Structure formats: C-alpha cells, structure tokens
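Here the complex is missing a single protein chain, while all its other protein chains stay put.
We just call them A and B in the order they show up, numbering each chain from 1.
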Amino acid sequence: MGIPFYVQQGLNGLSFGALLFLLASGLTLIFGLMRIVNIAQGSYYLLGAYVGLSVMHWTHNFLLAIVVAGAAVAAIGACMQRWFLARFHQQALPQFLLTMGFAFIFSDQALLLWGGDPQSVPVPPALGGTLVLGSVYFPTYRLFVIVVGAVVYAGLWTLQERTRLGAMVRAAVDDAEMARGLGIHVGKVMTGVFTLGAALAAAGGVMGAAFLSIYPGADFDVLPLAFVVVIVGGLGSLKGAFVGSLLVGLLDNFGKALFPELSYFTLFAPMAVILALRPQGLFGRA
Amino acid sequence: MWRRANGSSGRWGSRAMGAAVLVALAALPLVSPTYYLHLLTLTFCYGILAMSLDVLVGYTGLSSLGHAAYFGVAGYMVGVLATRYALGFWPAFSLALLAAIIVAGVFGLLAIRATGPYFLIITLALGQIIWGLAYRWVSMTGGDNGLRGIPRPVVGFGLHLAQIQSFYYFALIVTALAAGVMAVLAVSPFGLTLRGIRESGSRMRALGYNVWLHKYLAFVIAGAFSGLGGVLYAYYNQFVSPADVSLVASANALLMVVLGGSGTLWGALIGAALLVFLQNLISGLTQRWLTILGAILVLSVMYAPQGIVGAARVLVARGTAGPASRAAPVPTAEPHA
Partner (left out) sequence: MAQAVTRRAVVKRGVFLAGAAVCGLGRLRPIAYAQEKAPIRIGFIADITGTVAQSGRDMLDGFQLYLAEKGSTMAGRPVDLIIEDAAGVPANALTKARKLVEQDQVHILTAPLLASEGYAVRDYIVDRNTPTLFAVCSADDLTQRKRAPVIIRTGWSSSEPSHPFGEWVAGTLKYKRIATIGSDYAFGYEVVGGFQRTFEQRGGQVVQKIWAPLGTPDYSPYVTQIRRDVDAVFAIPVGADAIRFTKTYRQYGLKDKIPLIGGGVLMDESLLRGMDPSDADGTITALMWSAALPTPQAQKFVAAFRARYAKDPSYYAETNYSGAQWIHAAVEHIDGKVEDQQGFLRALRAVQLPNAPRGPMRLDDYQNVVQNVYVRKVDVRDGHAQNTVIYTFHNVSQFWTFPPAAFLAQPVYGRDFPPCRYCA
C-alpha cells in the first residue's frame, strides 16, 4: 500500500467526515445545552436535502438551495423546540421520545411528498470536475465539502468562544439557573441553538445529496453515524464533534478499504471499544 | 414510585383483573378466527421482549436501544440448533437462553459504565454489532436471506405445536410464567433496590448498595428474558432474519414499553398488543402508518406520559375517590446516573 493509497483514502475520509460534521455539530450543540438526544436530526438532514432538491429543480441555484433548505428546516426545528420540547425541560426520556415521534412523521411525510425514488441533487458545474495528482483522483466537489466543513467549524468555534452570544450559550450550558439570574434569556438561547443545529443538518443534507443521493430512509441511515461521531468526540463538545467526524470518516474509509470483510463492523466496534475505555468520549465532560 | 388508588384492595383488584384477562385469553381459540390468534401469539413474543426491557427502563431507569439483540441471539441459536443439528425443544431452548445470557453478560460489562444518553448510544452500537454479525456470518445465519425451516417444537408428552391453536396456548403459558417471574422480581428486595437506583444512584451508593452490581444483574436478567421472547418467536414464525435484531426492532420494543406505561410490566404487554394490532390493522387501511405511529407517540408523551396503564390508573383513581385524589402527576422514569 503506497503513499497514493493513503492519500486517496485519507482525502475520501476527510470529505465524508466533513459532511458528518455538519450533521453532528448540531447534534452535539443541542445536547450540550439542552441534554436532548435529538433523533429528528436525521430527519432535518432528509428534509433539507429534499427541499434543496426542489429548489434546484426550480432555480438551478445551489447556494439558494442551501439557504432555503436551511431556513425552512430551521423554522421546523424552532417550532418543534418551542411548542413541544421546551415543555419537558430536563426530562430526557420524554424529549427523546418526542424527537423520535417527529422523526417518524417527517420520514413518512417526505415519502409522501417527494416519492420513493432515490434522487440526487445535481452538482453545480463549477464544482463538477476531478482533480488528478498522479494516481490520486479527487472530485472537486468533495474538496468543496471539506472546505465548507472547515469554515463552518471555524465559524461555530468563533461564535462559541469569541462572541457575546457564545458566552451566553456557554453560561447557560454551565449553569442555567445562574445564567438566568444574570439576565440571560435561557429559553431564547435554547431555541436559537436548536434552530442552528437544524439549519446545519439541513445544509448538510443538501450538500450530501449532491454526492450521496437522497432517498427514503437516508435519515435513519446517517443518524447512527452522527451519533457515533458525537459519542466518540464527547456529547456537548464542539471540538469533539470536529475531531470525532474526522476520526469516523477516516476510520470508516480505511476500514472498508483495508478490511472489507469487516465492513459492517468498522464503525461500531471501535466505537464500543472507545466507550468502554472512556465513557464520556474524547472531549466530553464526565 | 407508582401509587395505587387505594392500598391492598387495589392489589386484589388488579389480580382479579389479571385472572379475568387470562381466562378470556384462554377461551379465545374457541371463538376467534385464527388470524387473531396469530396476532396475539406475536403479541406474546414481543410482550416478553417488552416486559424484559421494562425491567431496565421502568425499574432500573436505563433506556436501551439495543435490546432486540438478545431476542435475536436466542432466536438465531434456536434456529441453527433446530435446523442444522436437529436438536429438540429443551436442549435448543436451554442453549439459546444460555447464549442470550452470555451475550448480555459481556455487553453489560461494556454498557453499564455509561448512563443516560451514553447508555442509549452504546446499547445502540452493541445492537448494531449483533445485526452486523447476523448479516455477515452467512454460513451460520443465512445472512440477508434469514434462517428458515425451523420446525415447530415437540414439547414433551408428544405435544407437537404445529397448529396455531396449540402454539397459542403454549405461548400464553410461557408469557404468563415470564410475567409472573418478572412481577415477583419487581416486588422483591432486588426489585425495590432497582427502583431506588432509578430514583437516585448516588443516594443508593451512599446507603451502601452495590449499584454497579445491581444494574449489571438487571441488565443480564433483562437480556435473559429478552432471549426467552426470542425463542418463542423463532419457533412461532419458523424464521429469523437480521430485521429481528435491527435498530428498528429495538426501537419498537422501547415504544411498546413507553406507550403502554413503563415501570408497570402490564404496560409493556399492553404496549406490545397496541403496536402489533394497530400496525397490522392500520397498514391495511392506509400507507401512512408511520405518521400515525409518530403522532401517537407525540400525543402520548404530551398528554399521557405514563402510557396507557398510567392514564388508566389516573382515571380509575379519579373515578373511585373523587376530586381529593387528584394528586400531582408522577414524573416519568428518568435515565439516571
């Protein structure tokens, strides 16, 4: 296995990881602040992809598709959080079940609205080429996904660490009562974070649909992957989500390329091992 | 803790109701078309699975998303032993149960360290590992095609359970026994300790209980009963496939517990009946079964958080004791540190 092999699989893994990050970052932020295990995160991905698909159909504008999908799903997320989840503050099981119920509804309604045929979002022509470096091939679009992932991480990190808004979120995560006492409207912060998580997942859906296709069941196919990422990285940690996505993307790719016999286990077995050794994940709080 | 309407008379009341239900179920084959016997038999198999999960969720406070794994391990074990090695009922059943206990024992070591959402995810991962195994170990499990041709058992005294009527009685008896054992467990000192752990693990630790050991034992016992359900299921359908150990199967089990009412055992059985009957009857009328299920779940969480059994108890309490008994709502079982 020469250098080109490692470079090739490394790049593949990074691009897949970048996509996972878009999905997992929302999941981890939502959990960090609200302790909600959001089963509907996969549905946000699915709905975002389908909305983006329709927008592409009508306008052929990729950027618009991402923006509209993000906004539409963000609205759905906001409603879900404010009218349903907020009532069960600090009650993990009811919140988890609510998100599961909504996930079923969204999944079925998507089947009803967009039909059962698998479809793909067309890649914008500007990003349609393939980069060639010796024997290493890499589609330009996947490079784009990596760049977007990195930019989103940088943006989220800056938001969290360097802005007032981020400080409010961090305060609310640390101690909600205290934060409220300081005049921070914790309820609004929660809705905001939930909405952001949904928008990120939707954007991830549109971008993913362009190279992974969208079909009924995609929501429950990507969800376990996102969970693996946040668990390995540590629930609630943004850095954990970032490192976790890279790790999972690389592990999955190399695992499938080097040990194809074990393809069904390349994700979950290492995850179980990591959890056995460090239950809170790499960067999570105990 | 679950409050009863009034002390001991409530206990006798529910026992009488239980006896009545048993009698009704026993008499059913005399009047009912065979299709409903099929649905009830399925309910019994899943009911045992759901009850075993309730031991974890309702009594110990641990929500698992991988509980179908032990159901499937036992089911596949029965399948392999009965088809490939032509083992009879008792040896196959015992070995299958043993397999479920061993797997639960190993997985428990990995899982019990975690709590709350971590426990949820790690049990999901462990369940997926079993699913992956069922899929890939084609020589043993048949892979995606599943394992077919499991013969109906001969249980002793030459009792061949080929007909649905006889198998139904067998399933009813097994379920009643399993429910009985789990109910006794629930009110035993062990069961009460579990409920204490559900309320607050740290408090129990401070009181000197070995919390880890109790949780571990609960996990293994739940796994064992889950395996029992799997044995019944494999013999009933005469077919096992990876779908029976999938994430969907585990999620369905959790739904049965929650919709019926966690922490009551009864609730798990009712939840199983609800899901089996609703799914089969509604999917014939509309394609939107999943939407309906999702809506039921959302509405149940919003307006009947203790599930059907909890809601029924509230109604009974209001009915028998008037406005004075309208106590504050009891919180739902929480995954707990």
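Here is the rule we use: contacts are C-beta pairs under 8 Å (C-beta built on N, C-alpha and C of every residue); 3 or more make two chains touch, one makes a residue touch a chain.
Quick caveat: nothing in here was measured; it's all calculated off a predicted structure.
J.: Quick one: which shown chains sit in contact with the chain that's not drawn?
T.: Per the touch rule above, the missing chain touches A, B.
J.: One chain isn't shown here. Among B:V138, B:L159, B:L192 or B:L299, which residue touches it?
T.: Checking the options B:V138, B:L159, B:L192 or B:L299, the one contacting the hidden chain is B:V138.
J.: State which residues belonging to chain B touch the missing partner chain.
T.: These residues touch the chain not displayed: 33-35, 38-39, 42, 135-136, 138, 142-146, 148-149, 237-239, 241, 243-244, 248, 280, 283-284, 287, 289-290.
J.: Just checking the interface: what residues of chain A touch the absent partner chain?
T.: 8-9, 12, 15-16, 108, 111, 115-120, 122, 130, 132, 137-139, 141-142, 211-213, 215-218, 221-222, 225, 252-254, 256-257, 260, 263-264
One rule holds in what follows: only the chains that are shown with their structure count from here on.
J.: For chain A versus chain B, what separation do you get between their C-alpha means, in angstrom?
T.: Whole-Å distance between the two chain centres: 32.
J.: Provide the residue numbers of chain B that touch chain A in the complex, in ascending order.
T.: 63, 109-110, 113-114, 116-118, 120-122, 124-126, 128-129, 131-133, 135-136, 247-248, 251, 255, 258, 288-291, 293-298, 300-302, 305, 331-335
J.: Considering only the defined contacts, which chain A positions touch chain B in the complex?
T.: Touch residues, chain A against chain B: 31, 35, 37, 84, 87-88, 91-94, 96-98, 100-109, 112, 220, 224, 227-228, 231, 235, 261, 264-265, 268-269, 271-272, 275-276, 279-280.
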